[in-house]
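Showing subunit A:
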Amino acid sequence: MEHKRAEEHHYLRTQKKFPTVWCPGCGIGIVLGGIIRAVADLRLDKDKVAMVSGIGCTGRMPVYVDFYGMHTTHGRALAYATGLKLARPELTVLVVMGDGDALAIGGNHFIHAARRNLDLTAIVVNNCVYGMTGGQYSPATPTSAIATTAPYGHIEQPFDIANLAVAAGASLVARTTVYHALEMERLIGRAIQKKGFSVVEILSNCHIHYGKMNRMSTAVEMLRWFRDKTVPIASLQKEQGAGKIGRGMLVDRELPEYYEAYQKLVQVAQKGA
Partner candidate 1 sequence: MASRFEVCLAGQGGQGLILAGLILAEAAVLDGKNATMTQSYGAEQRGGASHSEVIISDGDIDYPRVLKTDLLVALSQEAFDNFHHEVKKEGIILTDSHLVEKKSGDGLIALPIVETAKGAAGSGAASNMVALGLIAGLTKIVSCKALHKAIDARSPRGTQRSNRWAFKAGFDLAKTISPKAKRKA
Partner candidate 2 sequence: MPDNQKPRLMQGNEAVAEGALAAGIGFYAGYPISPANEISSILSARLPRKGGIFLQMEDEIASIAAVIGASLGGARAATATSGPGFSLMQENIGYAVAAEIPCVVINVQRAGPSTGQPTSPSQGDVMQSRWGTHGDHPIIVLCPSSVIECYLITLRAFNLAEKYRIPVIILMDEVVGHLRERVELPPPEEVVARPKPTVPPEWYFPYDEAAGLVPPLVSFGEGYRYHVTGLYHDIAGFPTQREDEIEPWFERLFEKIEANREDIIQVDEEAMEDAEVALVAYGAPVRSARHALRLAREEGKAVGLIKLLTLWPFPEARIAKLGHQVKKIIVPEMNRGQMVLEVQRVVAGRRPVIGVNRVGGQMVSPYQILELLEA
């Protein structure tokens, strides 16, 4: 463990950026840890990794990691990352987004990034709420949940983020939670290695807003919820009807990767010239 901690520090900013902006007990810190350990396990060169984010609590993550960091505009992280990756295909590009960032304002970019299948790793920290702005409902807020802007209970249906990514054509899609930290680390590692667009949806706790309004006002209560609400995808069938959420790898498939296809296009164009 000591050894691992040293490796983690290697990938964190040496400038004194801590403590983070996140509330005590926030799940985003666990996601940050998972990303760092996955990167450390893969022994990636810091000079070859970029982290791109949008706006919101998750958007602040690039400050803390010693990679190229791009904190972009709300919802547009994947579009920025698309440009960066195509200009610098040698970089590993990690895109971290919240559920509002990735699926509401950035929903169009999310499905098109999946369809285009450029080699990006999208990590969606799903806390079912807009945290930074004070607890408004998001496209991932469960029906009937309370939010600042749904004081009578939420009447819309949430997106199934992971299955949306599957339908939109991503090469790899996984779902996990911050309670399942080791599984998360493993899935992120696999997603980074995957050639093509990969999505890891991570259920995370905003006990300060979502939890407080929905009878889980501590981080521990929310982690228990993740533990009890989710089951491995393989056992999902057995549990049908129990309202459980499947965890693990949804798809890991071979699809034409965009930049490789583009390189072939370049060859055709240059032959014709």
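Here is how the candidates were picked: all candidates are chains of the complex that A comes from, given by their letters.
What we mean here is this: a contact is a pair of C-beta atoms (placed from the backbone, for glycine too) under 8 Å apart; a residue touches a chain by one contact, two chains touch by 3 or more; residues count from 1.
Just so it is clear, the model here is predicted, and its values are computed rather than measured.
Every candidate listed (1 or 2) is part of this complex; the one in touch with subunit A, counting any copy, is 2.
Interface residues of subunit A facing candidate 2 in the complex, by the touch rule stated above, are 15, 17, 46-48, 50, 52, 60, 62-63, 66-73, 76, 79-88, 90-91, 108-109, 112, 262, 265-266, 268-270, 272-273.
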